[in-house]
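A single protein chain has been removed from this complex, and every other one stays in its place.
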Amino acid sequence: MQLTVKQIAEMIQGTIIGDEAVVIRGISGIKEAKEGDLTFIANRKYLSLLKNTKASAIIVSRDIKNTSNSPLIQVDNPSLAFGRVMSYVGPEEIRFTPGIHPTAIIGENVALGKDVSVQPYAVIEDYAAIGDRCIIGTGVYIGHYTTIESDCLIYPHVIIRERIRIGNHVIIHPCTVIGGDGFGFATVKGVHHKIPQIGTVEIGNDVEIGSSVTIDRARFGRTLIGNGVKIDNLVQIAHNVSIGDNTIVVAQVGISGSTTIGQNVVIAGQAGIIGHVAVGDNVIIGGKAGVTKDIPDNTHVTGFPAREKWEDMRFQAYLRKQPEMIERIKNLEERIEELEEMLREMNGNAENH
Amino acid sequence: MQLTVKQIAEMIQGTIIGDEAVVIRGISGIKEAKEGDLTFIANRKYLSLLKNTKASAIIVSRDIKNTSNSPLIQVDNPSLAFGRVMSYVGPEEIRFTPGIHPTAIIGENVALGKDVSVQPYAVIEDYAAIGDRCIIGTGVYIGHYTTIESDCLIYPHVIIRERIRIGNHVIIHPCTVIGGDGFGFATVKGVHHKIPQIGTVEIGNDVEIGSSVTIDRARFGRTLIGNGVKIDNLVQIAHNVSIGDNTIVVAQVGISGSTTIGQNVVIAGQAGIIGHVAVGDNVIIGGKAGVTKDIPDNTHVTGFPAREKWEDMRFQAYLRKQPEMIERIKNLEERIEELEEMLREMNGNAENH
Partner (left out) sequence: MQLTVKQIAEMIQGTIIGDEAVVIRGISGIKEAKEGDLTFIANRKYLSLLKNTKASAIIVSRDIKNTSNSPLIQVDNPSLAFGRVMSYVGPEEIRFTPGIHPTAIIGENVALGKDVSVQPYAVIEDYAAIGDRCIIGTGVYIGHYTTIESDCLIYPHVIIRERIRIGNHVIIHPCTVIGGDGFGFATVKGVHHKIPQIGTVEIGNDVEIGSSVTIDRARFGRTLIGNGVKIDNLVQIAHNVSIGDNTIVVAQVGISGSTTIGQNVVIAGQAGIIGHVAVGDNVIIGGKAGVTKDIPDNTHVTGFPAREKWEDMRFQAYLRKQPEMIERIKNLEERIEELEEMLREMNGNAENH
């Protein structure tokens, strides 16, 4: 890699503050940057590092002034812009061999689109359909009647069971399981009888799903993942859950059965949501929060049981006053003791009087 | 599907309230139901939907009166009854090809029962034994000396390591790992030395285990999953844990080493239980609870540290009084200030007197 600051700025529609002739030979994070590196600041927390970074150029947002000795490149979205440079200069992308590997097992009546790649030991069952330019990784299992639209990247060892529908441009990371039976039992005299889970899972376009995620099929009807949804690793999504477009679900979150999540929601790591509730649009759910009831649109909730963030913070602040309260009660008790004593004396005097 | 309400009621021993001649053409949840659909209500939370549902018939429990315009079918257990109808009218079940796929690798001295199906790329190591009518899914790995009794359904990519014992009628969902080494180290001068984990895992009859569950083998002896136990996705069960019959473990629960769980226990999602404790029979552990000590039989615990639910609720209620308490303390301080002032004056007067 060898690019001038000017060349990079052109690539990302950036405004240069400083010397446009500086030569960039590598990229790195702001803390690790050395001379010749391009870096960026997306999180304002790191702005103070600007002054002393060894980086030879820094991509920042348009409102940042230069406190560094190196040139800045101002852009609308530093993360996105840096990403574009990374795609350009990063290591050569892995190319999977096109075509169907001879060890792949393709069932009867399977529809394969144009330029599909099926890697070794993948198994595609009867009546499945795979769209154009999909890559089906090593050891992937695709069940009967499942359809995957075009341009999807299914990493090794993903399991997609029967009758699932997946949209375009979907990425699924290794060992994720789509369409396992919902967890449903009818208990009669202490014995749990399995309730058939005959529904499906539908996944929209432009969805990305992390590693070792589990998305259960619906009891009937469908479990629904909207367009543009991004799901991190080790997330549990139970039967009949519905997630609105562009919602983000961070690692180790669990969403219980029949719960509905709105659009543009962010659910932070390790949060849990009970079943049969509705979370509105644009909601933010804090890390480790436990949602136990409906959450209206545009609300930021934290804690367990989850409540509005300002309310939770005020409540926590009140609790932190406890030691002080105990001191104040003790003080009151002493003073009232004294007053009582004093009055007893005065009354005694008054009686003697 | 085309069945009369009468035909359905006969199938599930139901009592019809309304027109038995109504024709049912589909099934769905109560919210999504349209004309011609059969639906059901198992959760009383949804009873208010009865009045306005578009469903053409509703399965309910025997004590529900009709507030709908459509016929009801009263039964003992609506969930179970609806499940039966679903099995009858649902999509045709997937049939895996019987017999041993030529790509399956069967070791030496493996005992295979009658009508066993071994799917592509499964590997069964030496001295394993698989009972009658078991289905061993694509890419499943079964270790040396492991035995599986009859009628088990092992979904694709399940890993069962060596010397494990699994009962009859067990279902294991994809990517679950049975018999991984317990997490045990002896630390000498800061270096962690692996402690051999030479025990096993024993799983009873009629057990169902979700996707991406991890059940570790015992250090010695066995990790034990009782008969009828149902385990949801992404659950962690450490070495030497013992779980009693018919216990339910919901998604993302973690149970630490050597802990004993009784029979008919329900452990809700994301709860955690420390090691070396005993949880009694018929215990309910709330979602996200953290159990730090023994729990007696028939107890419902919540919170972290987990305590009895009524105690936890009372404690939480007390905490919610904090803002009011602070107000009351402030009020007391003002009043006592006034009294002190008043008494100072009176004493002054008395002295002047």
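Going in written order, the chains are labelled A and B, and every chain counts its residues from 1.
The criterion applied here is as follows: a residue touches a chain if its C-beta (ideal position, glycine included) is under 8 Å from a C-beta of that chain, and two chains touch if they have at least 3 such contacts.
Everything numeric in this text was worked out from a predicted model, so none of it was measured.
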Query = Out of A:71, A:174 or A:199, which touches the unshown chain?
reply = A:174
Remark   = Out of B:227, B:252 or B:302, only one touches the absent chain, namely B:252
Identified contact with the non-displayed chain, of A:107, A:156 or A:275 = A:156
Ask   = Taking the full complex into account, what residues of chain B touch the chain not shown?
value = 103, 105, 121, 123, 125, 139, 141, 143-144, 157, 159, 161-163, 175, 177, 180-181, 183-186, 188, 190-196, 198, 212, 214, 216, 219-221, 234, 236, 238, 240, 252, 254, 256, 258, 270, 272, 274, 276, 290, 304, 315, 318-319, 321-322, 325, 328-329, 332, 335-336, 339, 342-343, 346
Key: Touch list for chain A against the chain that is not drawn   = 27-29, 32, 42-43, 45, 76-77, 79-80, 82-83, 86-87, 90-91, 94, 103, 119-121, 137-139, 155-157, 171, 173-175, 208, 210-212, 228, 230, 232-234, 246, 248, 250-252, 264, 269-270, 287-288, 319-320, 322-323, 325-326, 329, 332-333, 336, 339-340, 343, 346-347, 350
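Definition applied: only the chains that are shown with their structure count from here on.
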Remark   = Separation of the C-alpha centres, chain A versus chain B, in whole Å, is 24
